[in-house]
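Up next is subunit A:
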Amino acid sequence: MSAEQRLTWRRRLFAFVVASVGAAAAAAISFAMTVYDAANPKPVPLAAPGQPIDTGRWTITFRDARTGSIPPTGIKPSTPKKLLMVEFDLDNRSASTSNAFLRLFTLEPPVPNLPPPAFYLARDRSVAGGLQPDMPERMIAAWEWPQAVPVPQQLRLKVTSQIHKRRDNLYGAPGWFDRDPAAVVTLAVGSGP
Partner candidate 1 sequence: MTAATGMSERRRYWLSLAALAVVLPLAIVVNSWDSLSEWRRSEFRTPIAVERGTTQAYAGAQWQLTGLTRLPGATPETTLIVAEFDAAVDDPALLQAGPCAVVLTDDKGRRWLPVFLPGRTVRQGRPAAADKPRCYGLARAEKGKTITMAETFTVPEGATGLALSITIGGARPAYLVFR
Partner candidate 2 sequence: MSAVLKGLGGLALAAAVLYGMQRTTPGYGEITAPRPVAGKLGHRLEGRAFAIDIAKVQLARTVATKGAARDSNFTTSGVWVLVEGTAEARTESLTLLSAEWLGANGVRYAMSQRLSSLPGMLPGQRLEPGLPMPVLMAFEIPEGQVAGGTLLIARSAWAPLAEQARIEMAGAKPVDIRPCLVLARSQGRVPWTVSAE
């Protein structure tokens, strides 16, 4: 190789090394940040019953929890059942009618083989359909508790949150997407009829 060729090769090598150092530094910092976030998760805020929780799409205020054998419809079931009912106020903060409250809150230590709860509108005492925006309603969620498992004295509920994106990453369509849990609520379980 002549002297000029070696000079250009060295310049190119130098530029290559500088660029790769930058890229490696970026990758290393991003990795370190992810590891740090995973090791120190943000604590989920605790909320008390009666305190409104803003989850993005819904504003939920828990009222009380009780067990009973008669569902909120008032009609005695044909086979005896143990029901755990949670009463709460729900306000739809989105711009259209929605019935996406089915997975809004879950039992914090999940109970195995527990069927999903049924949601009732306290006003009609019947199964709830979609909730209209900006018109808060009192609702009751009823779990059919398995007979063998004892009902806990204190119920912990984890409330999920959602954000609205005007353009999502796949289609560019507007939608609501799950984010970190908004709060954890502890309710004392009373007993009812």
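Note that a residue touches a chain if its C-beta (ideal position, glycine included) is under 8 Å from a C-beta of that chain, and two chains touch if they have at least 3 such contacts; residues count from 1.
Picked so that all candidates are chains of the complex that A comes from, given by their letters.
Predicted model only: the values in this text are computed from it and were never measured.
Chemist: Have a look at 1 or 2 and point out the one touching subunit A within this complex.
Modeler: Touching partner of subunit A: 2.
Chemist: With touch defined as at the start, can you tell me which subunit A residues reach candidate 2 in the complex?
Modeler: Counting only subunit A, the residues touching candidate 2 are 95-97, 121, 123-124, 126, 129-130, 132-137, 166-167, 171-174.
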